[in-house]
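Okay, structure first, notes after.
Here the complex is missing a single protein chain, while all its other protein chains stay put.
Note that the chains are named A, B and C in the order they appear, and that numbering of residues resets to 1 at the start of each chain.
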Amino acid sequence: MSSTWGNVLKLSIFGESHGPAIGMVLDGLPAGEAIDLDAVQVQMDRRAPGLTAGSTPRREADLPHFVSGMLDGKLTGAPLCAVIENTNVKSHDYTNILHLPRPSHADYTGSVRYGGHNDIRGGGHFSGRLTAPLTAAGAVCRQILEKRGIVIGSHVFMIHNIYDTPFDAVSLTAEELNALNKEPFTALDLQKKREMYAEIARAQAEKDSVGGIIECAAVGLPAGIGSPMFDSLESRIASLLYGVPAVKGISFGDGFGISGLCGSEANDPMYYASDGSVKTRTNHNGGILGGISTGMPLLLRVAFKPTASIAKEQQTIDCVSHENASLVIKGRHDACIAVRAQPVVEAAVAVALLDAMLIQGEMTSYGSSKAQ
Amino acid sequence: MSSTWGNVLKLSIFGESHGPAIGMVLDGLPAGEAIDLDAVQVQMDRRAPGLTAGSTPRREADLPHFVSGMLDGKLTGAPLCAVIENTNVKSHDYTNILHLPRPSHADYTGSVRYGGHNDIRGGGHFSGRLTAPLTAAGAVCRQILEKRGIVIGSHVFMIHNIYDTPFDAVSLTAEELNALNKEPFTALDLQKKREMYAEIARAQAEKDSVGGIIECAAVGLPAGIGSPMFDSLESRIASLLYGVPAVKGISFGDGFGISGLCGSEANDPMYYASDGSVKTRTNHNGGILGGISTGMPLLLRVAFKPTASIAKEQQTIDCVSHENASLVIKGRHDACIAVRAQPVVEAAVAVALLDAMLIQGEMTSYGSSKAQ
Amino acid sequence: MSSTWGNVLKLSIFGESHGPAIGMVLDGLPAGEAIDLDAVQVQMDRRAPGLTAGSTPRREADLPHFVSGMLDGKLTGAPLCAVIENTNVKSHDYTNILHLPRPSHADYTGSVRYGGHNDIRGGGHFSGRLTAPLTAAGAVCRQILEKRGIVIGSHVFMIHNIYDTPFDAVSLTAEELNALNKEPFTALDLQKKREMYAEIARAQAEKDSVGGIIECAAVGLPAGIGSPMFDSLESRIASLLYGVPAVKGISFGDGFGISGLCGSEANDPMYYASDGSVKTRTNHNGGILGGISTGMPLLLRVAFKPTASIAKEQQTIDCVSHENASLVIKGRHDACIAVRAQPVVEAAVAVALLDAMLIQGEMTSYGSSKAQ
Partner (left out) sequence: MSSTWGNVLKLSIFGESHGPAIGMVLDGLPAGEAIDLDAVQVQMDRRAPGLTAGSTPRREADLPHFVSGMLDGKLTGAPLCAVIENTNVKSHDYTNILHLPRPSHADYTGSVRYGGHNDIRGGGHFSGRLTAPLTAAGAVCRQILEKRGIVIGSHVFMIHNIYDTPFDAVSLTAEELNALNKEPFTALDLQKKREMYAEIARAQAEKDSVGGIIECAAVGLPAGIGSPMFDSLESRIASLLYGVPAVKGISFGDGFGISGLCGSEANDPMYYASDGSVKTRTNHNGGILGGISTGMPLLLRVAFKPTASIAKEQQTIDCVSHENASLVIKGRHDACIAVRAQPVVEAAVAVALLDAMLIQGEMTSYGSSKAQ
C-alpha cells in the first residue's frame, strides 16, 4: 500500500535500487492518447544522474520499457506499466551499512519497520532511484495535460541560500515554462545558476552536500479543478511529493511567508480581465482556493534536504557490536539532489492534476474528444 | 470522495456551515478502547470560537453526539459517527456573496467546481467549521495513542512575524506537551504570547486579520512507524492537513530551513543512549526518515494564512452584472484563525499516526491488549 | 473501513441497531441534481418492516434526515449525509444473547472479531437495519440515473422453492420495471406471489422462516459502462451486495445455469437492430461482457438465506458456563427477509452503476448537463 496512490488514476511504484528492475503501474489513464516516447525520455534524462553538477557518476540508461497499456504509440486504456532495468549496480559499496546505518538515511528506520528484511543495498525501496518511475508516470500525464493547454515547469529556486528570482505569480506563461521544462537544472537568473553550480562544486570538494528548493508552476489550468478537504489539490500533490525521498517541506503560493501577512495584503483582489475571464491582481494563494484551482498560475515550492550520503566521517551506531561508531560512506553520490528533482516535482504535479480532472469528468474515459 | 481519507482507518467528513449538522465517520478503530468524552470536549472547546483573542463572536456548543460506534463509553468496532448540530446560524449575513465572491475564499472556485449548486452560506462545505469534526476524530484517536505512551501537542509558533521559542527538537517531553494540549492558544514564551494577543487585537481594530504558524510535536512514538513513498508519515499527515482551510504550507523538522544547510550540518548523528535506545544528537529531520518514525520527537509546522474575511473594503467581481465591484464583508469572523487551529493540527497528526500503527498491526483489531 | 466503499462515489455506512441513529455518507455525487424526497421515502417504505407478509412488527418511521449535501431539494456537491434515528428500540428482548449466541447470526463471529466489545443489541452493526441507509443512498442515485434513462427494478424470483416467472432477458422494458420498483414485494406472476405469501405465513405459524431469491434488472444503461477486472460491474455490484446481511449468492445473467450450457448455446449472437443499435438475440450474459455493459438489460440474482432468528428452540453454546445449551429467540423478526430486500438490491445496483458512470466521466462533476 505504501507505494500505491490514487483515485481515478492509481499509481503503484515498485522496485529496489539494486534489484532487477524498478517501475510503475498507472491505472485509469484515458485511452487513445498519443504518447511521444522521445518526450518521455527527455524527462527521464533530466532526472538521470551524471548530467548535472555534482551528481553521482552512476549512469543508468533509465529507459522505461512500456510492457502494458501502450500500442502503436497510443494508450490502450489498460494499466500502463513501465519497467526500468537496473543495469549499473555496484552492491559491494554498500556492505557496511548492514551494521552501520547512515545518518539521515532510512537505513535504521527501514530496518525497524521491516524487521531487518528490507533490501538495504543502495537504499532499496527507499532509494532516490524510485523517483525514476514517478518521473515516467508524470512524463505521460503531462503530455495529456499539454494537449489541453496545461503546461508544467519549474526552476531551482534556491541552493544553499543562493536564491533565484521567483516566478511571476500573476503573469507567468506557458512559453516561459516550456523554456525550462526540457532541460536539467534550470534557473531564471543565469548568474545565480552559475553561483549555485559553484556552491555545489565547493560542497563536493569538501566531501559535503547542500540542499535546495524547487519552485514549480502549472499554467493553463482552468478554474474549478480540485475538491474541498482531503482531495484538495494541495492534499493530492503533497501526498505524492512527500513520497519523494529528501523532501522536508511543501508549500503553495506564498507558503510560510503568507503567515506573516495581513489579510488586506494576502487577499488576492479579483477582477474581470478584458477577455471576460476572472483573474486576480496578486496571487499570494498560488492559484488554489478551497483546494480548487482559480485559473491563475498554480505555484508550489518543495524543500529538499542536502544529500544525506556525504564522504565526511560521521557518528552512527554499530548494530552488531551495539556500540557507538564512526562511518565514512563510500560509493557514488550527488552533492545536491535538488538539482535533479525538477522533473520529479513536475511529475507529481502532473499526476495529481490529471487525476483531479478525471475525477470531475473533465475528460471522458477515452479522453481525446476534449483535447485541443 | 473529496472528504474521505484513509487506509485501515477511514475518515469521512460531512456537513455545511449553515446546514442542519456537520460530522464525521471514522471507520476501522480498534474495539474496546475506553473514550473519555470530557477529554473529547476539551479538544472541541479549544477549537471553538469565542474563547481566544479576536475570534468570531459566533458561539457554538460544538457538542459531538456519538450516534454510532460507542457504547457505555467504549468503542464497539462499528464505524464511529459523531454528529454536531449547527445551532447558531445567521444566514442573512451572507446573502451578497451569492454574486460578490469574497477574495481568498472558495466562493468563486467552489461555484465553478459545483456549477453554482454548492451551499455558499457561511462557506458551506469549505467553511473552517468543518474542522470541528476533524477535531472530534482526532480527540478520539489521541486517547488511544496516549494509552500507548504517544502524546501530541502544539504551540503557536508565529503570529504576524512574532515568533515563539521553537520546541526543543531533541529533548521535548510528554509533560511539556501535556501542559500545552488542553488549553486554547498556547505558547512557550508567555511574553511572546502577550505580544501575539496584542497584534491580533490591533489587526481586529483595523478591520484586518493576521496569519500564523503552528508547531506541532508527537513524543513517545516508537521507531519504525510509517512506510516508504506515498504512505510516508509526511504524506499521510500532509494529505489530512492540506484539507484544513487556510493551510498554505506544511514542513517537517527544519522544513524549508534544511535546504539552506550542508549535509554535515543537517545529518543527525546517531548514538546509543545509556538505556540502550537509539537516539540522534540533533533532530533536523523532525523524527522521520524514509517516511518512518525514528523514535525522536516528531516535529512539523503548519502555515495558516490570515483570515480571508476582513471588514475592510476589497475588490472583487460582480457575478450578476459581470462588472468589477467592491465588497465589504459583514458577519462574524476571527481576526486570526491560526490561534484556534492547534487542536485541529494535533487531530490530523493523531489520525494519521493511529492509521499508520493499525496498518502495521501494531495493535490488534480490538486493540486493548497492547495498551499500557 | 469495513463499511466504506467506493471509487469516485464513496459510501460510508454507520450505526448500530439499538444505538441512537444509523445513516450514511455518500461523497462524490454530482452537484445540482434535484432529488425528490418523496421518491426517496417510497424506497425507504418498501424496505420498512411491517408492510409485507410475515415481517417484524417493529415499525420504524425510517425517515432519512439529510443533514449535509442537500439544499432546496438539490445536491450541493458536498458529501450527502442522511441520519435515520432509531426510534423504536426494545433492547430488553436481547439480553440473553450476551451469553447465548444465535445460530446463523453474527453474534459469535462479531464477538470474536471485536473482542466482545461490539454492541450486540439487535445485532448491532450487523443488523439488517443497516440496509436502510444503503436504501437511502440508492434512492438518491437511482433518481440521477433515471434522468439519464436508466431504470432499475426487481421482483421476488423465488421464496422457498416457489418460483416466479423470470424477467425477459432480451425485451425487458423500463415500463415493466417502473411498475415493480415502487411497491413492496412484487412478482411478475400474481398467482405465484399469493403462493409465496401463503408459504411465508405458514413458516411464521410454524415458528420458522424461509429464504428467497431476488432478481434485479437495469435497463437503459448504455453500452461501455464498467471496467475490466476488479472494477467490473460484477465486482462492484457484488462487493456492495455481499455487505447486505443474509446474502449467500450473487450471479449475473444465467449465473450458475450458464455452467451447464455449451458455448454454442451460451454465446449471445450479435446483430444490428433496425435503429442501428447493437443488440444480442439472447442475453445469457446478463448485459455484461468483460465487466462492461453491453446495452442489453443488466440482470442479476441475489440469494437470501432464511431469517436466522426463528422462534423454534435451537442448539447453541453458553459463553458463560462454557457448556452446550438450547435457545429460544424472542423478539420481533421477519419470517422472510427476502421480501423486504428488493429496494436494497436495487439500491446497491444504483450506487455501483452511478460510480461506474462517474469514473468514466459520463457526467461532469455538476452532472446536470448530460441529463435528459
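Criterion: a contact is a pair of C-beta atoms (placed from the backbone, for glycine too) under 8 Å apart; a residue touches a chain by one contact, two chains touch by 3 or more.
Keep in mind that what you see is a predicted model, and the values were worked out from it rather than measured.
Colleague: Where the complex has a chain not shown, which of C:33, C:62 or C:231 is the residue touching it?
Modeller: Touches the omitted chain: C:231.
Colleague: Among C:18, C:46, C:142 or C:160, which residue is in touch with the absent chain?
Modeller: Of the listed residues, the one touching the omitted chain is C:160.
Colleague: May I ask which residue of C:32, C:110 or C:343 touches the chain that does not appear here?
Modeller: C:110
Colleague: In terms of residues, what is the contact footprint of the unshown chain on chain B?
Modeller: Considering the whole complex, chain B reaches the absent chain at 7-8, 28, 78, 228, 358-365.
Colleague: Please give every residue of chain C in contact with the chain that is not shown.
Modeller: On the chain C side, contact with the omitted chain comes from 1-5, 7, 11, 13, 101, 103-106, 108-110, 112-113, 125-126, 130, 158, 160-161, 203, 208-213, 223-232, 234-236, 238-240, 242-243, 245, 247-256, 258-272, 276, 278, 280-281, 284-286, 288-294, 301, 303-310, 312, 314-317, 322-324, 338, 359-360.
Colleague: What is the set of chain A residues that contact the non-displayed chain in the whole complex?
Modeller: Here the touching residues of chain A are 1-4, 6-10, 12-16, 19-23, 25, 27-28, 31-32, 65-69, 71, 74-81, 83, 113-119, 124-125, 364-366, 368.
The rule is simple: only the chains that are shown with their structure count from here on.
Colleague: Based on CA centres, what chain would you say lies at the far end from chain A?
Modeller: Between chain A and the rest, the longest centre separation is with C.
Colleague: What's the rotation angle, in degrees and to the nearest 5, for a C-alpha fit of chain B onto chain C?
Modeller: 180
Colleague: I want to confirm something about chain A and chain B. Since they are copies of the same sequence, is their interface symmetric in residue numbering (over half shared, so same) or not (under half, so different)?
Modeller: same
Colleague: Please report how many Å separate the Cα centroid of chain A from that of chain C, as a whole number.
Modeller: Distance between chain centres, rounded to whole Å: 44 Å.
Colleague: Rounded to a whole Å, what is the gap between the Cα centroids of chain B and chain C?
Modeller: 38
Colleague: Report the inter-centroid distance (CA atoms only) between chain A and chain B in whole Å.
Modeller: So the centroids are 26 Å from each other.
Colleague: Which positions in chain C are in touch with at least two other chains?
Modeller: In chain C, the residues touching two or more other chains are 7-8, 28, 78, 364-365.
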